[in-house]
Structure formats: structure tokens, C-alpha cells
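Take a look at the following structure, please.
Just one protein chain is left out here, and the rest sit where they should.
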Amino acid sequence: MSFGPFLLLALMEGLVTAAVLALAASGLSLVFGVMRVVNVAHGEFYMLGAVIAWFVTTLVPGPAWAGFLVALAVAPVAVGALAAAADRLVLRRLDYDPEATIVATIGLLYMIQQAALSFYGPDARPVAAPFDWRLQLPWFGYSGYKLFVVLAAAVVLLALWLFMTRSKVGLVMRATQVDRDVAQAFGIDVDLVYMAVFGIGAALAAVAAVLIVPIQQAHYLMGHDPLLLSFIVVIIGGLGSLRGTVVAALVIGLSDGVISMFFSPTLAKILATLLVALVLVFRPQGLFGVRDR
Amino acid sequence: MSLLEARGLTRHFGGLRAVDGVDFDLRPGEVQGLIGPNGAGKTTFVSLLSGRIPVQSGTIHLAGEDITRLPAQARVRKGLAYTFQITSIFPGLTVFDNVALAVQGGRAQIGSWRGGGAALEAAVAAALGQVGMADLAGQGAGALSYGHQRLLEVAMGLALQPKVLILDEPTQGLAAGEIAGFMALVRGLVPAVSVLLIEHNMEVVMGVADRITVLNFGRVLARGTPAQISADPAVQEAYLGA
Amino acid sequence: MSGAKVWALHLAVLVALFAAQYLLPPYHATNLARVLVLALFAMGYNLAFGYTGLLSLGHALFFAGGMFAAGLPAYHFGFSAGPALILSLLGGGVLAGAVGLFALRTAGVSFMIVTLMFAQAGYLTLIYFNAWTGGDQGFAVPASGRSLFGFALSSDGPRFAVAWGLFALGFLVCLALVRSRFGRVMVAMRENEERSRLLGYNPFVVKLIVLVISGLYAGLAGGAWALLFGYAGASFATIQYSILPMLYVLLGGAGTVAGPVLGAALMFWLIELASGLTSAWLFLVGAALVVLVLFAPKGILGWVREKVWRGLP
Partner (left out) sequence: MTNLLMPSRRALLKGAGAGVLAGMLPATVGAQAAPIKVGFQLHRTGIGASYGRWYERTVTAALKKINAEGGIAGRPVEILFEDDATDPKRGAEVVDKLTQSDGCDVVMGTLFSHVVMGSAPRAGELKVPYLVCSEGYHVASGALNRWTLQPGITDVRSQISSMAPWVAANLGKKVTMFYPDYAFGYDHRDHFSKAIAAQGGEMVAMIAIPPTETSFTRYFAQIPADTEVLYHVMVGPAVLTFVKELGEFYGTGPKPQLFGFVDSLEAVDTATPGLEFLEGSHFWEAHPRVKPADAGEFEAGYREAVGVDDNGTSVSDAKDVATYSHMFSTWETLHFLKQAMEAAGYTGPADRQKLVEAMEAITDLPYGPERPQGAKVFNGKTHQVFGVQHISQIQSGKLVQVHTTSMEDGMYEDAVDYTTMAF
């Protein structure tokens, strides 16, 4: 393939990767930003979303888009409720102690994984895309749904941004993010805010999963990579900065796409990984973060 | 001759001239006060001296040696100690360990690799004795009262065995009785140690300082004995104006 | 707390661990050897994380670095166990130093992510050079590489002795280190880095030294694993092996000398017990972790230190 189309393909792929990263990271950005806890189980909430999408699309009769829409409604509610319960029953009792939270969420990760393995099974299963459309260019074809994911990512992140900046609930969350004690002094029920943030963060992971699963597969171990990548995106973006999360996703996605043009795949991954690490080394507060003290 | 000497010391934050070409001298064996209205640049100035913030232009000499580019920890080892305005101790360690860290890290580097030894224990006891906390050595530092934490902070400064000790608002939050004791302590340090005292409490400054430097808008407004300063109309205006 | 009592207690732990090989059935004696090597790894992690506050997710790199530094020369060039172990020590230490030079420019969560990414790059590098490393499949270490002073490390007695010996060495060095003048400085870094700078310490240098020491432990543990159990593979460089020592340390008690071995043993036999009870053993292990952390959020020895014995090192 000549260079021009090759580059076009790499950029399209990079854009899709960026959309997937931004979607997967949006929930973590919220949780990490407001609560400052490392939720190791975040990827499992994502996996649950995908698995629920499979169950729903299998059960709902009719065209593929019907099941997809139902999944888009059911998965975040179910996963969000589970996360809120975990917050109430475990994390709050630990007073969000950073170290204890890591152990507790590793425990949650094991439990969720085993539950998925027992009830869903070890196989990777496909979830049909809501529509079947292929873009045929002169040099190669491309999935229309992948391009839709880019659009969906933009919509989800825009909605999240509006929610955080324009709604009263979002304001309360941001106030809690800035200073927990002051928020409490102003009569904000911080416990409730934390529970809501944790639940919404998990629900966002589930939304991301439902949107992404048609271009991947539902599998009980699929939560591992999104967790790591989300963390990387959130930290590179600068803690709690939604704009940073988006920019970081674009930087990582596009550089991943373009680097993969020039090297053998594994070497490209090594270089892309080191590149991201070095960005943080020389800009430790992330792209849009404020340096702590 | 001066022990600590700054020439043309400058630090801007964006458009704000926090410290703007300050010349400064601390003589051996003196207690010098540093005062000024809020936002005058006092804390930035001592942060430049201690090395917490890098200097943009100007020079700093300690006992004749250029320390302008040395990092904070190296200045400490040369004998320039700084105690924090906001109490900054190691709450998870005992009072003894807090002071021991200063003893083994400071100018004299006392103590064996094993972390104990008679010399170290003696030095810790001496520093704690100076602030009247000898009996609290075994306590957890985080559990101390606020006043004791302030004094621990000072003890850590002393335990560094510095040539110059910079005390950043040491009496803030202390009770009246504690302040009197503190003033006596500071006077007792000289002439072995030279002290630069940043203070809001005018009574304390006037009571212990040999000389006073007044900063305003990042520049030296006045310099002189306590009597001269209190009579200086420019100083009065700056304080009233602020 | 009197020094003699502390040393006596920790020596008693070592003696008990040594005696356990004769009391346990052979299967569990071998498992104890495994736990001791993992505990050596976790002790190194604890020095960085528990004492100095460096939350690293890159220790798998140092472990695997030691594993391959010992395994590759044994496999390709016929090195015996003695030199191979020394190389593993170097491998872990050098990698930790190199990573530290970059990663220690960051702190907190950024440090966590940077170390994670370096480790990920290391894992992919092992895959990339599969012609030498065997990639994910790895390789079995030949018998010639598993011989130390004429003893075959593949037999139970010498294997346990070496595992215990290396653990004991690490355990005593750790105890001496945390009670030393440098140990005090390590904790100072964790508690208040800026203050320690103004007491004359260079945080970068202190943290780099600690990370290198931690890497020496991890590398030695990785090399010991390859030589004692006869296998080296890239799966030991995955993130899982960075999380494991953290989990051991947090369970046993971060910032305690005996915490890592307690945590490693607990986790090992928890999995063993759970997998005997149900095929859904992972669920049981997860639930146990949640319950444990609710009961003792600072780890088991952290709880002991809080409630029973404040002077526990």
C-alpha cells in the first residue's frame, strides 16, 4: 500500500483507539479526580458492561439496534448499582484509605471475574453492531461502526462535561473534588457524593463497554487492558481534567497508530509505551494538570 | 563582614515581582528581624535564601562562599537552617527520631550508620533540652500539642547545628507564656548562631532583634535598629497603608 | 523498644521458618520455599513502598530482570548457580537504577504509572527478543545452571536451604537497614519529603538508593526463582507480578519487617485452601481479601503495631 492511504489508515485507526481510550477512561477520570482512590476493579466494571450487553442482545428479539439500545440502558444501571453498593459496603468503611482501597478493589476484581467466568463462561463472544455498514475506499475498506464509536465518544464526553460544569449535581461533585472538608462544611453530604461518583464512574465504564464491545468481543478477562490504559490516559491527561483525558487519549491513540506504520508491531508497542512514559517523566503533572504544591 | 549576604536577589512569578533586587546582610552573632506587610515577599525571600525556590538573578554568599546555585539540602549541610512557617514535622515518628534526623543530616553529620550512638543521643538531648522538651523524646510527634510541635520544629532547626538559623514565624499560634520563653531561647542562641527571624508579632521582633529589615512590594523599605524602624515614617505608612 | 528483644524476636522467626521444613509434609515444605522467595521479593518492595512511600507498579521488571540475568547465562553459556545469582542481583539493581533515574523525577500516581509503563516495555522487550528469551514460553534452566557448590538445587533439601538462606539474608539486612540511620531517613521521605530536604537530605538520591536496594532484592528473588524452580519466562514480567508483592505487603503490614513474609504465606495458603474447596476459588479469595482489609486496613502487622506493640519495626 502506498504511503498516503497507509497514513490515512493509521490515522483512522489512531482516532478509533483514541475514542476507545477516552470512553474507557472517562469514568475513571471522574472517580480518580473526585475521590483520589485507585480503583483496581474499574476494568471489571467495564467487562461487566460488555457481558451484560451480550446477555441483553441475546435475549432481546428483533433487529440488532433494539437489543443494543436496551443494553445501553440496562448495563450502566446494573453496573452503577453494583458499584454504589460496593462503595457503601466496603470503601466507605475503609474511609477511602488509599492502600486499603487497593486491596479491597483487588478483592472485588477477583470476585467479579469469577462471577463472570461462572455465569458467562470462558469464551469470547461477539456482540453484533447495531448497524451493518462498511466504508469502501479505493485502497481499503473500513468498518462504519468504528467511525460511529468515535462520534459516540465525542457525545459521551461532551455530555459528561456538560453534566460536570452545568448541572447542580456536577457542581457539588466538583466542590467535593476541590476540598472535601469545605464541601462538608457547606452541608454537602460527602458520603452520598462519593457513592454517586463511584456509581456513575462504573456506569460510564459500562456505557463505554456497550459501545466498544461490537468492535471487540465480550470476554471475562477483557477488563485488564482498559484498566491499565485508562489509568495511563487519566494520569497523562492530568488528574481529574476531562479536557486532559481527551487530549491524552488523542496523543496516545494517534502516536500508537502512526508508530505502528514504521516498525514491526511489537517493537512499535515498545516504543509507544516508552514514549508515553517519557511524556510523564518530563511533565509529571500530566498535560493539563496542576502541579501539587 | 557579613555571615549571610544577598545581592540583587530577584524572583518574579509571572508579572508579580515577589522579590525585586534585594540586598541583605546578616552579621555574625546577631538576631535580625524581617518584617513587612502581608504579601511583601518575606516568605519568598527566605525561600530563596534557603534554596526552596531557585533564584532568578542575584547572588547569595554564606561565610564568603557562593551558595546561589546550591540545592536546599546542600545549604543545610553548609550551616544554613530553615524552620517552617507551617508546622512541618514527621508525625509518624517519635520526637527523638524527628530531632535525630536533624542531628544526623545537618552540618555535623553526627551518629553511626546504625542510627544510634552516644554522640547522637547527646546531641538530640541537647536540642530538646534547649526548647524544654527533654522529657517528651519518646512521644509520637503527631500526638504533641500545637505549641510543642512548634517547639519541636525549632529544636530540629537547632539540632542541625547551623551557623545561620532562619525562623519563619515561629511564635504563630503560641500562648503568651510560651512566647516569653521563646524570646529568651532566641536570645540565648547568639552569638553561637546568627538568627534571621520573620515575625508578625511586633513585640517579639522589637524585643529580640538587634536589627530589623523591612520589606515592601519585594523591595527593602527600611533597615535599622528596632528604635529606628519604629520611628521610620515610611514603615509606618506601609503598615498603615496595608 | 530494646534492640536485643527486636533482634531476638526476628531471629526466632527465622529459626521457626527453618524448622518448618522438617515439620511440614514435603509438598508444603516446597511451598514454603516458594513463599520465602516471593517474600524476599516482597521485602524489597516493602523497602520502597512500605518504608519510603514509593508506590511502584514496575517491580515485575526487576524480578524478571533478575530471573533472566540468571537464567539466560545459565541457559546459553552454561553458567552455574553461584555466578548466575550474582548476575541476578546486578540485573535487578541496574534495572531499578535505570528506571529510577527517570521515574523518580515524578511522584505519587505519576510514579506509579511511569514504573508500570517501563515494566510493560520490559515485558514486550522480552517477547521481542524471543530468539534469546523464549518469549512467553520461556525456557527450562538446565541442570548445570542449577548447581551451587556441588549441590543440586533441584532436590528438596538444598533448594529449601538456599531459599531460606537468601530470605534470612534479606530479612536481617532489612531489619538492620530500617533500624539504621538510613532507615530513619527512608521513613522521613515517606512522611514528609520537603521537610527532609530542609534537614540536609537529597530526596532524589535517597529514593534512588532505596529503589536500587529494592531492585537488588527483586532481582535476587527472580534469579533464585529461576534456579530453584528451573524455569524462566516472560509471564513473570507481567503487571500481575508487580501487584503481587504489593498485595503481600499490604496484607502483612506495610512498613514492617515481617509483614511481607506473613502476607506472602497468607496469600499462598489462602489460594491453596480456596482452590481445594471450590472451583470458583477466585471468588473466595476475593471475598477473603475484602474481609481482611475491613478487619485490618493497615495489614495484619500494621494492626498489631497499632493495637499491641507500637515499637514493632
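By letter and in written order, the chains are A, B and C; residue numbering begins at 1 in each of them.
One rule holds for everything that comes next: contacts are C-beta pairs under 8 Å (C-beta built on N, C-alpha and C of every residue); 3 or more make two chains touch, one makes a residue touch a chain.
Here the structure is a predicted model, which means the values were calculated and not measured.
Visitor: The complex has one chain that is not drawn here; which of the drawn chains does it touch?
Guide: The undisplayed chain, in the complete complex, is in contact with A, C.
Visitor: Based on the whole complex, identify which of A:Gly62, A:Gly141 or A:Gly187 touches the chain you can't see.
Guide: A:Gly141
Visitor: Just the residue numbers, please: which parts of chain A touch the chain that's not shown?
Guide: 1, 5-6, 9-10, 13-14, 16-17, 114-115, 117-124, 126, 128, 134, 136, 140-143, 215-217, 219-222, 224-225, 257, 260-261, 264-266, 269
Visitor: Under the stated touch rule, tell me which residues of chain C contact the chain that is not displayed.
Guide: On the side of chain C, residues 25-28, 30-31, 34, 124, 127-128, 130, 134-141, 154-155, 229-231, 233, 235-236, 272, 275-283 touch the unshown chain.
Keep in mind that, in the parts below, only the chains that are shown with their structure count from here on.
Visitor: Of all the chains shown, whose C-alpha centre falls nearest the centre of every protein C-alpha atom combined?
Guide: C
Visitor: Greatest Cα-centroid separation from chain C: which chain?
Guide: B
Visitor: I'd like to verify one number: the distance from the centre of chain B to the centre of chain C, where each centre is the average of its C-alpha atoms, in whole angstrom.
Guide: Centres of chain B and chain C (C-alpha means) sit 43 Å apart.
Visitor: Cα centroid separation between chain A and chain B, in whole Å?
Guide: That pair's centroid distance is 49 Å.
Visitor: Provide the list of chain B residues touching at least two other chains, using ranges where the numbers run on.
Guide: Within chain B, no residue touches at least two other chains.
Visitor: Residues of chain C that touch two or more other chains: which are they?
Guide: Those would be 194.
Visitor: Could you list, by residue number, the parts of chain A that touch chain C in their complex?
Guide: Touch residues, chain A against chain C: 38, 40, 90, 93-95, 97, 99-100, 102-104, 106-115, 117-118, 228, 231-232, 235-236, 239, 266-267, 269-270, 273-274, 276-278, 280-282, 284-286, 292-293.
Visitor: Going by the contact rule set out above, which residues of chain B touch chain C in the complex?
Guide: 50, 52, 71-74, 76-77, 81-82, 84, 88-93, 97, 100-102, 104-107, 111-115, 156, 160
Visitor: In their shared complex, at which residues does chain C touch chain A?
Guide: Listed in rising order, the residues are 102-103, 105-110, 112-114, 116-118, 120-121, 124-125, 127-128, 194, 239, 243, 246-247, 250-251, 254, 280-283, 285-290, 292-294, 297-298.
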